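As C-alpha cells, the structure follows; a few thoughts come after it.
The complex appears here without one of its protein chains, the remainder shown in place.
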Amino acid sequence: MHYVRPNSIEEAVDLAAKDNAFILAGGSDLLVRMKGDFVDPDLIIDIKAIKGLGDIRETDGGFSIGAAVPCAALGEHAALKSAWPGVVEAANLIGSKQVQGRCTIAGNLCNASPAADSVPALVAADAQAVIIGPSGKRTVAVQSIPTGPGKTSLAAGEIVESIELANRPARSSDAYLRFIPRSEMDIAVVSAAVNLTLDSSGVIETARVALGAVAATVLLVTEAADAIVGTKLDADALDKLAAACSAASKPIADKRGTVEYRKKVAGVLARRAAEIAYKRAGGQ
Amino acid sequence: MSGIAVTTTINGDTVEFLCQAEETLLDVLRNRLGMTGAKEGCGTGDCGACSVVVDGRLVCSCLVLGAEAEGRKIETIEGIADGDTLHPLQEKFIEHAALQCGVCTPGFLVAAKDLLERNPDPTEEEIRFGLAGNLCRCTGYDKIVRAVQDAAKEMRGA
Amino acid sequence: MGMDQTFKNKAFKMVGTRPERPDGFDKVTGRARYGADFNMPGQLVGRILRSPHAHARIKSIDTSKAEALQGVKAVLTAADLPDLSDGDSGLFNTLENCMARTVARYDGHAVAAVAAVDTRTAKEALKLIKVDYEVLPHVTEIEDAIKDTAPVVRENAKAEAGLPHNIGSTIEFGHGDPETGFKNADVVIERTFKTEQSHQGYIEPHACVGNVNADGTAELWVCTQGAFGYRQDCASLLGLDVSKLRVTSSEIGGGFGGKTHVWAEPIALALSRKAGRPVKLVLSREEVFRGTGPTSATKIDVKIGVTKDGRITAGYADCYYTSGPYPSVWAELGATTAFSCYDLEHVKTIGYEVVVNRPKTAAYRAPSAPMAAFAIESVLDELAEKIGMDPLELRIKNAAKEGTQSSYGPVYGPIGFGETLAAAKNHPHLKAPLGKNQGRGIACGYWFNIGGQTCTDLNIGVDGTVTLTIGTVDVGGSRASMSLVAAEELGIPYEQVRTVVADTSSLGHNDMTEGSRGTFSSSLTTIFAARNAIEILRERAALMLGIPVDDIVWEGGEARAKGDSHGNLPALSLKEIAKAAPKTGGPIAGHSEITADGAGASFGTHICDVEVDPETGSTRVVRYTVIQDAGKAVHPDYVEGQFQGGAVQGIGWALNEEYIYGEDGRLQNPGFLDYRIPVCSDLPMIDTHIVEVPNPNHPYGVRGVGETPIVPPLAAVANAVSHAIGVRMTHIPMSPPRIVAALEAAKAG
Partner (left out) sequence: MVEVKLWGALSASLGSDTGRVDIEAKTIGELLKKLVEEYPGVEPYMTRGISVSIDGVIYRDNWTKELPEGAEIYLLPRMAGG
C-alpha cells in the first residue's frame, strides 16, 4: 500500500487511473472500509493538498464547493448556509462533529451509499458535479453519479473536483430531514429533501423532492413535486406529496427498517421537510 | 517496505516519525509515539474515544492516516493541561465525578474543549448535541454535561 | 469492634462526603493505563480467526501456509490447548468458547490464532489459514430452538425428560399454589414478552498482554473485573501453576459483567507459550460484539391475578433465556428475580435455559433481572389500569417488606423497597404535567447483591500516610470510597490515604468485582484492616508512653491515654507513632481476609416520561428519575453515577439496542453504528434520589448499588411508551419500526 499527496489535479487524475487506487478526501468512508477489510488499496491518493479543492467559492452563478472541503466548513460559511440551508443541514448531519471535521459532500456522493445524508439534499438542489478525468472536464447532475450501492458512473481516473450549487430566485429555500433511531450518530433509515420556489403570493412555482434510503440510489420524485406545485402547501397537497413519496419508495427490509416502515416514513418526512422549506422560503 | 517519513507538530512540539501507509494517526500516536491518551473504542469513527484536533478541526484520529499528519498541527489529550495545571474542563470532570471508568474521558475532554472554544456559552442541548460523537457507557452523561456547563461558566469568568 | 459486621448507627465524618477521586488526575490527562496501553519488550501481535458460520463442524485446519509466512511466530488451534473433554464440564466449555475444538458454535467463534511481528503480518497470516468447515444447520431464535425439530446445538448434551433437546436445564421457584390464587382473582392477565439480546457495550475492547516463560512463570496484563479470577481461569485452562501466573489488572474501560469471563486471555497466553515471546492481543469492536458476552434473548410468559382492590392473588412466569451454546444460570436468575419485589401468597416461576447458536451469554449488570422485571412490571401496570388503581399504589399495596417470604424462598430481613415507593409517591416528578404524545411509566426492580472472598492490606508509611491495597478492581470510583472508609476508621484526613488495586502476587485472593460486591465487600475488609492496624497503633503508643495498652484509646486519629493516672500524657498522632515505628517493632500494617456475606438486597423504583412521535415511532425520554436504596452511600457522587449509568443502559436496551441476526445466522450489526447505545443528545438529565435503609450486616449499613439500576428501566420505559401511544408494548427494544407496527396493528384492530 502506498500513500501519495499530489499537488495538482492533473497528477491526481494520472494516479487515479491506476489499478486499485482510491481517492482520500475526508477518509471517513475509506478508512472504515479498510478497517473492515472490505478494501485493501494499493494506492491512496490524498487530494487535500491540491490547490482550490479545500475552498468554498462564491461565483457569479452560485457556490462552488471543493471536493476536499470538510462538511463542518459548510456550516461555518454564512452565505452558503443562508442560501442553501437544506444542503448545509444535510451535510452537518453526517456522523458526528468529529466525522464532520473530515467528511466531504463529494466523498459522500462518490461513496454511493443509498443512505448518504447529503445526496438527497444535493439532488433536490439540482447540484452539479464537476468531474476531471483523463479525457478532460465534464459537468453532470449529481444524481447521475451513484448508480447503485457502492457503484458510480465515474470512469477510471475520474475525480470529482467540486460540487456546484446555482443561485436561486428569491423566495426559494430547501430543507432536509432524515429518520434515525437515535438523535445523532446514525445512518438514515429514510430521508427526504425538498427544494422549492414560491411566487409572490406564496404559491409554489417549482419544487424538487428527493428521497434517500428507499431505493438503490436517491430518488427524485417528480410526482411528489407535482403534488405541491401550484399550491400553498395546504393539507391536501401535503397528503398527496406524502402519498406520492410512499408510493415511489422501493426500499429493502434490513437491520435498519422494514419495507412498510420506510415507505410510510418517507411520506412523513417529505411532508415535514416541505413544510420547513416552505416556511424558510417565506410562505405562510 | 519502507516507511513514510512524517514531520508534524503535536501539542506544540515538532515530532518526526515513520509509518506505513495504512497506519492511522491513532495507531501512530499510540504505537509509535507512546501517546496512549487517545483510545481505540471502535476504529470506525463511531465512539469518539480517539478524538484529537488537527489544524483546528475536531476529528477521530482513527479516521486519519498517520501520513496525513505531515505539516499539520495536532492537539491531543496530553496537551490539554499546562504542565501540572489542569484545564478547567479537566478540573470540573474530576470535581463533578464526570467519569467512572474513564476510558472515554480523554475523547470527551478534547471534544468539549473544541466545543467551548467555538461556543463559550452553550445551552444544555448544544452541549448534548456537540458531544453526541463521544460514547460513554458508564455515566449516563448527566455528570459530564454538568461538568462541561460548570467549566464553561468558569472559563467565561461568570 | 474487630470483625463485628453488624450495623452500628455511628455518626460519620468522612463517609457520605464527596471528595475527588485519587485516580482522577491520571484519567483526565490520558496517563491512566488501560488494557491496550501497556507493552512488554519484544512483544508480538496476536490476532484471532473467527468462524463465519453460525454452526459448522471443523473438519480440518491447515495452518502450514500461515506458519511459513515470514514474521509469523506461532499459529494456534484447539489442538495446541489442553484437552479437557474428560474433566470439569464448566472448564471445558470455557475453553471451548475461547477456541472451538471440533465445532464452531456461533458466528464469531474463535477457531485459530496467530502471533506475528506486526499487525500487517498477523492479518496476512489469518488469511492463509485454511479451515475446512462442514456447515451445519443453525438456530438463533428461542421459538425455533425449542421445537423438537430444531438443529441440535449441543450434540452430546442430555436433555431433561420430556423437554426439547435445546433446553439445557430448568429450574423452579415459588410457594403456594398459583392456580388457587388465580381463582381468587377478579382480573387475570396473561401475556408473552420478548426481549432481544443486548451487549454490555463497554467502550474499551478486551485487551491483554501475556507472557509465558519456559520455566512456567507467566504474567498477564489485562483489563478485567477480577485479576484473581482471571488468574484462576487461565491457570486451570492452560495447566499453569496459579502462583506462577501473575495477573495485573489495568484500569478497566467498563465491564458491566462482560469482563468477569475470560475470552482472549487464555489465547494470548497460549500463543506466548508457543511463540516464546510476549503476545499482545486487543480485540476489535467487531470481535467484541461477535465473540464476547451479550446478555440473553428472552421469551417470558406471565400470568398475574389481582382482586378489585389491588391485592395480587397469584403470579406465574415461564422464563426462557438463551445462553449461547453453553447452558448456565441465566434462566435461573430470571426465575429467582421475577417476582422478588412483591409479597405473594401464591407464586411460581420456571426457568428454561435455551441453547442457541449465538455467542456465550455473559453476565450483564443484574444478569437476567431486567427482562423478567419488564414482563412482570408491564403486567402489573396493565392490571392497575384494568382495576382503575394508580400503578404506584398497586405496588405499594403488594410490596415486599421485612418478614416477607421472597418468591425464591427466603424471608427478607430489613429492606428498603417500601421507602423507595414512598419517595416516589412524594417525588415532584409524579405530579408534573404531561404534554401531547407523552406518557409516564413507573417500574420497580430488585437485585440480591453478593459478597464473596475479599482481602485487604492497610500499610502505614513512616510519614503517617496510608496505603490501602484492595483486590477488587475499581470499576467506577471505589478507590475513593475505600479511602473514605479507611480515613473514617483511622480518624485521619481523606488525603492521607491512597488506595491502590493489587496484582495477584501482592494480595490474597479476591473474587471479581461483580454482583455489586466491590464497595460492600472491600469496605468490610478495609474497616477490619483499619481496626487491625489501630490495635497495633495502640500497642506502639503504649510502648512509647510506657503505659499498659489497655489504657490507650484510639480517638480522633490519635492514641490517647485514658484514666486519671495518665492525665498529663500527651496524645500521640498517627504520624508520631508511624515515625517511631522502626524503633518500636517495625512496620505497622493491618490486614483482613474474609468471605463477605450479608450483602443487603437493593430495591429501586424508577419514573420515566417519554414522548413518542406517532408517525415515526421515535421515542425520546424527556424525564427520568431513579430512586434506590443504597443502605449507606459511601461516596454519593459514585452512587448517583451508578444509578444514572444503569438507568441509561436500560433505556438504551429498551429503545434501540439489539443483536440482529440474518437468516444465515450471522450477526448483522457488530459495531457502534448499528448497535445503538444511547448518545448524549438522546437523554435528559437523570434525577437521582438515594434512599438509605441500613444493611444490618455492614457496620456502616452499606448495600451494593451497581446492578439494581438497570432492572426497572425496560419496564419503566415500556410502560411510559404504552401509555403515550395507547398500545401495550411487549417486545424490547421498542425500536421505531416496532412502535409503528404496533400502532398500525392496533388501528387495524
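Note that the chains take the letters A, B and C in the order they are written out, and that residue 1 is the start of every chain.
In this section, a contact is a pair of C-beta atoms (placed from the backbone, for glycine too) under 8 Å apart; a residue touches a chain by one contact, two chains touch by 3 or more.
As the structure is a prediction and not an experimental result, all values here were calculated from the model.
Asks: Of the chains that are displayed, which are in contact with the missing one across the whole complex?
Replies: Those shown chains that the absent chain touches are C.
Asks: Consider the whole complex, including the chain that is not shown, and state which of C:Thr170, C:Asn459, C:Thr584 or C:Gln668 touches that chain.
Replies: Here the residue in touch with the unshown chain is C:Thr170.
Asks: Of the residues C:Thr140, C:Thr336 or C:Thr730, I need the one that contacts the missing chain.
Replies: Hidden-chain contact among the options goes to C:Thr336.
Asks: With the full complex in mind, choose from C:Thr63, C:Asn93, C:Thr260 or C:Thr420 the residue touching the hidden chain.
Replies: C:Thr260
Asks: From the list C:Thr121, C:Asn449, C:Thr526 or C:Thr730, pick the residue that touches the absent chain.
Replies: Only one of C:Thr121, C:Asn449, C:Thr526 or C:Thr730 touches the chain omitted from view, namely C:Asn449.
Asks: In the full complex, which of C:Gly42, C:Pro137, C:Gly216 or C:Gly413 touches the chain missing from this view?
Replies: Residue touching the absent chain, from the options given: C:Gly413.
Asks: Mind pulling the chain C residues that touch the left-out chain?
Replies: Touch set of chain C with respect to the missing chain: 170-175, 200, 255-258, 260, 329, 332-333, 336, 348, 350, 363-367, 408-413, 447-453, 514-517, 595, 597-599, 697, 706-707.
Assume only the chains that are shown with their structure count from here on.
Asks: Go through A-B and A-C and name the pair with more C-beta contacts between its chains.
Replies: Greater number of contacting C-beta pairs: A-B.
Asks: Could you state the distance in Å from the CA-based centre of chain A to that of chain B?
Replies: From the centre of chain A to the centre of chain B is 29 Å.
Asks: Using mean CA coordinates as chain centres, what's the chain A-chain C distance in Å?
Replies: Inter-chain centre distance comes to 44 Å.
Asks: Give the residues of chain B touching no fewer than two other chains, as numbers and ranges.
Replies: 20, 22, 43-44, 46, 129, 132-134
Asks: Where in chain C do residues touch two or more other chains at once?
Replies: 284, 673, 678-681, in rising order.
Asks: Mind pulling up the chain C residues that touch chain B in the complex?
Replies: Within the complex, chain C touches chain B at residues 18, 20-21, 23-25, 27-34, 36-37, 120, 200-205, 251-256, 282, 284-285, 475-477, 637-638, 640-641, 644-649, 671-673, 677-681, 683, 685-686.
Asks: Which part of chain A faces chain B closely enough to touch in the complex?
Replies: Interface residues on chain A, with respect to chain B: 1-3, 5, 24, 26-28, 31-32, 34-36, 44, 46, 48, 70, 72, 95-99, 101-102, 183-185.
Asks: In the complex formed with chain A, which residues of chain B make contact?
Replies: Interface residues on chain B, with respect to chain A: 4, 20-22, 24, 43-46, 48, 51, 54, 57-60, 62-65, 67-68, 70, 111, 114-115, 129-130, 132-134.
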